[in-house]
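Left out: one protein chain. Kept in place: all the others.
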Amino acid sequence: MKLDAKEPAGPLEQKWDRYLKDLKLVSPNNKRKHHVIVVGTGLAGASAAATLAELGYHISAFCIQDSARRAHSIAAQGGINAAKNYPGDGDSVWRLFYDTIKGGDYRSRESNVYRLAQNSNNIIDQCVAQGVPFAREYGGYLANRSFGGAQVSRTFYARGQTGQQLLLGAYSALSRQVSAGNIDMYARREMLDLVVVDGKARGIITRNLVTGELERYAADAVLLCTGGYGNVYFLSTNAKNSNVTAAWRCYKRGAFFANGCFTQIHPTCIPVHGDYQSKLTLMSESLRNDGRVWVPKNPEDSRPPQQIPEEDRDYYLERKYPSFGNLVPRDVASRNAKYVTDEGRGVGATGLSVYLDFRDSIKRLGRDVISQRYGNLFEMYERITDDNPYQVPMRIYPAVHYTMGGTWVDYNLMTTVPGLFCLGEANFSDHGANRLGASALMQGLSDGYFVIPYTMGQYIAGESFQAVDTEHDAFKEAENASRERLSKLLSINGNKTVLQFHKELGQFMWDYVGMSRNSEGLKKAISGISALKESFWNDVRVPGSNDTLNKSLEFAGRVADFLELGEVMARDALEREESCGGHFREEYQTPEGEALRNDDDFAYVAAWEHQESGPAVLHKEKLAFENVKLTQRSYK
Amino acid sequence: MSTQVREKQPLWRQLFTSQIGKKLLTGLTGLGLTLFVIVHMAGNLSYFAGNEAYNAYAHKLLSLGPLLYIAELGLLAFFVFHIVLGVNIYLGKRKAREQGYKRYKTAGGQSKQSLSSRSMIVTGVILGVFLVLHLVSFKFGAYYEAAESIDGKPVRDLARLLNEKFQSPLYAFGYSGVMVLLALHLRHGIWSAFQSLGATNPRLTPLIYTLGALVGLLIAVGFFILPLWIFFTGGNA
Partner (left out) sequence: MTIYLNVWRQEGPDKPGRFETYTVPDVSPDMSFLEMFDVLNEQLTLEGKEPVEFDHDCREGICGSCNMVINGQAHGPNARTATCQLHMRSFKDGDTLFVEPWRASAFPVIKDLVVDRDAFDRIMEAGGYVSVNTGNAPDANSIPIDKVAADSAMDYAACIGCGACVAACPNASASLFVGAKLAHLSLLPQGQPERNRRVVNMVHQMKEEGFGDCSNHAECEAVCPKGISIAGIAAMRRDYVKAMLAAD
């Protein structure tokens, strides 16, 4: 099968507008007859469900949490980008597009990213109209800040709770449609399988997480908005319920999974403090605007940080990257933290952290200014670590944060299964090999508010739909498969808990498919994970039963899928014999230790196709760059 | 797409059954009753100007005639509404948490939960019962005729009744005790009423909260000073 991205013809700037002009429309009366399933109510899912319902489609929306409002998007702190150029510092759609393509290390599709930049401005308008209380200046106009290495101020924010406010905005739009009767909201449901009829996605199987019942839902299209798979590393900044299960079951039904190895390790997280640790907490990257990253020059230096004089400190980011300094992109900052800790210069009890020091900015700007900018982050840090960052430098370390890879989609956000679309972090589309700060929220909302309403309409208008009801054999088959899997999990009754397996998997992933990778390690990971999977299915212990709320059973199913995903990720990383963005292969680096891309051989999207028996098969979507020149990223 | 439009409820229903309307009325009646007790207290204090002054004050009130009946009727209505709503709120809250906590502790800090706020129903009910007893012992109590007369009309010697009743420790201390409960009711009640009316904001609230306690306390002191005075000194000659 040849992957067809279905990019519209024409110059970059006109592709989306032309697409909209030529769009096939669904008449209002017909929309009502079309039933659409939206799985996930994060930024992508909630915005899509609300907008499609406004247009007149009949929507069923699903989420794992007890309320749509609790999706993982709620946790995003820093902000959302848009090319408004309100500060007048030279921003434009083109520049946002360019920064995003470059930031992604030239592994994303030009057309998708350009559309994203175009939509960015509409998002801000829409959110303000919903009542999202973005930060403002005294004049009453919206405030911007620069974020994540951008050289313009284009990030809109709502204190340190931008994701929360954007999600509550989308959730309010969703609630309005629920009350209007256009959306049936199913909370505490987990999608366990995709139902494919005549080659098209026509429904899903869910488990009611309260009663354990398996339920069937039929529709004309299915939207997968289920978020990222960072929890494959066990420890990550993702919420505990974030998972790959829905995407993985779709993969097994024919949806290709792309660029799995492109994961983002965020440089500023609170370090691990014990083996009972259940998740990692992100400290907003905005801290790097005023905090200076350093370690002692001497590995043996065990003095408390305040007593280490200037000349014995190594501000390694400022030293190595004079023009970007502490604001280098995430992948660069993370990798350098790894280097210095590998050299034995890490700090803290575990030696696995570096300092982020506000001493100088407190001196320069005063404690009040710093507290205004970061007060809530400092508080959060102190609550977790019991250290006061006004007095001692913060200790930070990289942690898994975001997954650029995901289900492969074309320009229409449609997967390789017709009628199955994928939005938000769950798809692979816009961030290439590295995502810039404040661009995931933008992508989720662009997909949901401004892309899918058109592209899905195009699909619906172009197809003729035979009625399918939930008594169809495909539904029975899928439901039985899910039921068997659940009873299998409950029947093993082995000696190890789900959590133990998850931690072991996480260790493999972090050690070998983490911040830097090599062929030997990746091979070790592949065989290790495969053995772990074997052991899981023989020795896992899942307590309780299927006919009640049973979180152990939920997590067991998700870890089982992570075990399969981990293997595919390692293979993807092994196959990609270059370094780019978050994917750093030790064999491929410049003399200075920077990522060395190989554009001739690897400027493609790696999309994996599941095989019933035997290993997954790789398909390549060549990336053509007609508008930007591929350069080596340099932040020196 | 239109949002769901609900049927607009009639005003009286919103007032008496909505959670906001109910509190609005409790607050208004509560403040009304507070005003009443302040006036009542001021009247009581005229006792200290002598038996005649006190009797004259009572006489003046009685001579208002129909006006007094209207005022009394209004007062009765305030009491009835206040009591019915107070009890209704209490019963509602019991229903809203059928299974209670094994342990329960206030978070302190910004909380205004106190003995006063938690015992509104108890202090309220006692005040209600007291009210009836109070009316029986005084308003509808023994009728003495005073030696003096005003405008040729006979005057009731209420001062004598007070002097007699408050010789009894039961009356003197019972009455004073209930006044302490009134203070307790008002400690939360007064600020709460302002909050119920929406007449607060973060800057005003601390002020109202403190003043509320003070006014409650002054009212109670103003009331119980009289029986205690009579009990310990034998009262005005």
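Each chain carries a letter (A and B) given by its place in the written order, and its residues are counted from 1.
Keep this in mind: a residue touches a chain if its C-beta (ideal position, glycine included) is under 8 Å from a C-beta of that chain, and two chains touch if they have at least 3 such contacts.
Since the model is a prediction, treat every value here as computed from it, not as a measurement.
Considering the complete complex, the chain that is not shown touches A, B. Note on the undisplayed chain: of the listed residues A:L352, A:L365, A:A481 or A:L499, the one touching it is A:L499. Only one of the listed residues, B:S46, B:S117, B:S137 or B:N163, touches the absent chain: B:S117.
The omitted chain makes contact with chain B at the following residues, 1, 3-6, 8-9, 11, 14-15, 17-24, 89, 92-93, 95-113, 117-118, 120, 188, 191-192, 195-202, 205.
In the full complex, chain A contacts the hidden chain through residues 47, 50-51, 54, 65-70, 72, 74-75, 84, 86, 122, 124-131, 133-142, 158-159, 161, 164-165, 168, 171-173, 175-176, 178-179, 185, 187, 210, 239-241, 273-274, 276-279, 281, 380, 383-384, 386, 449-450, 453, 497, 499-500, 541, 543-544, 548-552.
Following the convention adopted for this analysis, only the chains that are shown with their structure count from here on.
Chain A and chain B have Cα centroids separated by 62 Å.
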